[in-house]
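My structure is below; once you've seen it, I'll send some questions.
The complex appears here minus one protein chain, its other protein chains still in place.
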Amino acid sequence: MIVVLKKGISEEESERLKELLRSENYMVKEIQGVEETVLGVVGTIRKDFRHFETLPGVAKVIPISKPYKLVSRELHPEPSVIQVGDVAIGGDRLVVIAGPCAVEERKRTMEIARWVRRCGAVLFRGGAFKPRTSPYSFQGLGEEGLRILAEVREETGLGVVTEMTSPSQADLMVKYVDVVQIGARNMQNFELLKCVGRIGKPVLLKRGLSATIEEWLMSAEYILSEGNERVILCERGIRTFERHTRNTLDLTAVPVVKELTHLPVIIDPSHASGHWKYVIPLAKAAVAVGADGLLVEVHPEPEKAISDGLQSLKPEKFYQLMEDLTFLERAVRKEGRIAP
Amino acid sequence: MIVVLKKGISEEESERLKELLRSENYMVKEIQGVEETVLGVVGTIRKDFRHFETLPGVAKVIPISKPYKLVSRELHPEPSVIQVGDVAIGGDRLVVIAGPCAVEERKRTMEIARWVRRCGAVLFRGGAFKPRTSPYSFQGLGEEGLRILAEVREETGLGVVTEMTSPSQADLMVKYVDVVQIGARNMQNFELLKCVGRIGKPVLLKRGLSATIEEWLMSAEYILSEGNERVILCERGIRTFERHTRNTLDLTAVPVVKELTHLPVIIDPSHASGHWKYVIPLAKAAVAVGADGLLVEVHPEPEKAISDGLQSLKPEKFYQLMEDLTFLERAVRKEGRIAP
Amino acid sequence: MIVVLKKGISEEESERLKELLRSENYMVKEIQGVEETVLGVVGTIRKDFRHFETLPGVAKVIPISKPYKLVSRELHPEPSVIQVGDVAIGGDRLVVIAGPCAVEERKRTMEIARWVRRCGAVLFRGGAFKPRTSPYSFQGLGEEGLRILAEVREETGLGVVTEMTSPSQADLMVKYVDVVQIGARNMQNFELLKCVGRIGKPVLLKRGLSATIEEWLMSAEYILSEGNERVILCERGIRTFERHTRNTLDLTAVPVVKELTHLPVIIDPSHASGHWKYVIPLAKAAVAVGADGLLVEVHPEPEKAISDGLQSLKPEKFYQLMEDLTFLERAVRKEGRIAP
Partner (left out) sequence: MIVVLKKGISEEESERLKELLRSENYMVKEIQGVEETVLGVVGTIRKDFRHFETLPGVAKVIPISKPYKLVSRELHPEPSVIQVGDVAIGGDRLVVIAGPCAVEERKRTMEIARWVRRCGAVLFRGGAFKPRTSPYSFQGLGEEGLRILAEVREETGLGVVTEMTSPSQADLMVKYVDVVQIGARNMQNFELLKCVGRIGKPVLLKRGLSATIEEWLMSAEYILSEGNERVILCERGIRTFERHTRNTLDLTAVPVVKELTHLPVIIDPSHASGHWKYVIPLAKAAVAVGADGLLVEVHPEPEKAISDGLQSLKPEKFYQLMEDLTFLERAVRKEGRIAP
């Protein structure tokens, strides 16, 4: 930690500050610059760095160490591979998770599942508890939806991914689901994070709408710190001033996250853009930039989907995407793994 | 709702679309422009407007009606005054809520409470459940903190405001607290919103870090739609690219919100700026722009505060603020109520 | 244009408004909704749409037609191919423009040019007039730099791209340069846009740091409206709250821009990320998403570069990038052109 002293601080004040820091067992080394004087403060920092800015004589504090530990690549240089049944996320193969935004009735859901499996998807997605901006929108089928997901797994063999929105759903998740998704709006719902940290199921953690990468990793740290190391990060677009797309997909987050952490990272082009017509080019870009997987919405009759039909690919478009990706993945692999 | 048709749509397609809309009981009126053709679609829209963009032949849909009802000033032209004991929020008098960021030990908390009451604060704030970015930071005293708050109320007569972070804390809130706060990071934790909608206590709803005003009002709508009309909105800064302050305080939100809704709106200058030195000027600006109240952090020894000391006013500074506000409020009142 | 009327507007006021609009030769059609009444206003709108919001009785105006004409794909369905010597930008082949951030001394510049040509770059970039945040930073070699660029062209045959920062440089640009670049900070320097509109050289127009796609296209419209149709759009990252990268590269802008306009669009991964280590993955993603070209910074000794060394690829890394792109382009092409 670097502590910048206030200009015009007296010798005496400066000494008092150094003593105070030393009394808390930090090692302190002073550097007098041309305009500023700074202290290098060494030791295990047990308080929020902003705390030190409240000390008398301190102008600014600059943290040097990263605030996350367990998710950091420094302590865990090898990339983590998260196993969901026989699907490995973060390994050599691109993982495509596909399905409707919300689980609707049984027959329709099963039909989509069969199709996406045939096209090469290895996990199935579908929401049973839907966090909706409006209280008047469809809020999901609840446990009925989870039951349908369980049937999907039984029939197709696809592991199922679904969103959890409250700690009270923990038992249901344990019972029915293979991967628990934490949505963007709940990325800093810390009670929920602690809860999924204890469940023991793999967690797909979406980046918040305006979360920095550091905050996103801190949320992952919450889950790991409860003992659950199976976290998959998912970038789904951030909020900017641009209005042609729902969000702005931050693909640079992929190499940045891979540099900072050992966790796998996947891309959700459907929520990022908010329109099916951008999903295919963005999915390709995600593969080229080095993402470990994709989360894609598919619906046979988008105009009848209960939720977010506009961003769902029709089955034939999904087929085309999967074909395109085959070529692309080979090209990307030929060039060697896209590592940070 | 205005439906913009795709260019080059055939007569037939256009007819099919109109029939489809009419079959769902909408009235449809066509307007042929120079370049575009649009349909005016009238009726109670029961679906998300994005749904209509999935219909064949539709280029874009523009909603006209506002998505919120119960919070809207249109249905409720008189401003709501929220009563907390004998404190009226949204009435003629500016309401100052003050206290430490987190409830610490009993004696210290009581000392702050006595001071802020003496200076003119009418409600006491203090967190017992602290949502922290890092799992390694102090997470609050929990029920012990709530007990201390209850003692504060007993001794000082000040109603107490504290944050709720999980539906599982509902009973504790009912037992101990006068106003339940929903923090910025939980603004779209819809399960929590539904829960506080049912508790029946007044709710202080903070705006999310990157929430639009419309989303913020939709979150308030969640609470009202569960039967709880006592919602106080609190602007606490939004996330932008600027780095000199923790967040960018959006004071324009005050007249905008007062125009759109009947709910009172207060300002939190402490979290907005992240530094005590900006709290006094921002608090004054908040009063001048027409806010109904302030939420201010106060701590006698910021350098010993467990959480967010940097943004806490020392007692003497808080006293100065309250004095300044007396003059200012009178000036603002003389000019007549600052209405939109 | 859709005009939303104020609620509670009297019959008489509404009639006056309609008459006013009709007197300006607009056709007006009224639609009474459940909650709102709107007017469809048809005719060539000659004023800024915000003007109509000043009329009495008007609550809001919603433009339907796009504000740009000449850059629009609607009037020009075929994609434009911009010819620079025998290089075609916007055609079948990916165009790579490479070189140092700033033109430094002659020998070094020539060395870089030879290398990038050997690797497959088809145009050479280098700044002679450098817009720098600080007045104390190197401001470029000026005409001396342009002379070096002209020598590069002579010896290597590569067309040269350089930034213009003031209308007073017009003659120099005509004399020395093949493509004139307008930098992000000058995207709305309208006097400069008019000037390059008259020069007649192809223009590479960078997107502003916080420009919407619509504003970017309006800036292109300025150039086309002066008679110069040879505009190449260049996305180089937008400003967001994220701090790990200099800017956030908005790759979705590629399919969006290709849908809205006939102009080619290229990507600058160097400025977008601000760090060479992210340039290769982002360049690949740009190709996969359908960009027509890349603008890449290359420098043999980044630590000695006068400007922006940190984001420059070393020659061997640039070679690797070009090799990777060969595989990738083939894969992308096999899948057919990535069209919106």
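Labels for the chains are A, B and C, by order of writing; each one numbers its residues from 1.
Keep this in mind: contacts are C-beta pairs under 8 Å (C-beta built on N, C-alpha and C of every residue); 3 or more make two chains touch, one makes a residue touch a chain.
Bear in mind the structure is a predicted one, so any value in this text is a computation, not a measurement.
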Item to complete: Consider the whole complex, including the chain that is not shown, and state which of C:T156, C:N189, C:N228 or C:T252 touches that chain.
Response: C:N189
Worksheet entry | Selected residue (touches chain absent from view) among C:M218, C:A253, C:I267 or C:A285 | C:M218
Worksheet item: Looking at B:T54, B:T133 or B:S210, which makes contact with the chain not pictured?
Response: B:S210
Worksheet entry | Option touching the unshown chain, where B:V122, B:L204 or B:V254 are the choices | B:V254
Item to complete: Could you list which residues of subunit C touch the chain missing from the display?
Response: 48, 50-51, 53-56, 67, 131-137, 165-168, 185-186, 188-192, 194, 209-210, 215, 218, 221-222, 225-226, 239, 274, 302-303, 305, 307-310
Worksheet item: Residues of subunit B in contact with the chain that isn't shown?
Response: 210, 212-214, 238, 240-245, 248-256, 259, 272-273, 277-278, 280-282, 284-290, 323-324, 327-328, 330-332, 334-335, 338, 340
Discussion item. Just checking the interface: what residues of subunit A touch the absent partner chain?
Written reply: 2, 4, 7, 29, 31-36, 38, 40, 42-44, 62, 64-65, 74, 210, 239-241
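Note that in this section only the chains that are shown with their structure count from here on.
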Worksheet item: For subunit A and subunit B, what's the span in angstrom between their mean Cα positions?
Response: 27
Worksheet item: If you average the CA atoms of subunit B and of subunit C, how far apart do the two points sit, in angstrom?
Response: 39
Worksheet item: What are the residues of subunit B that contact at least two other chains?
Response: 239
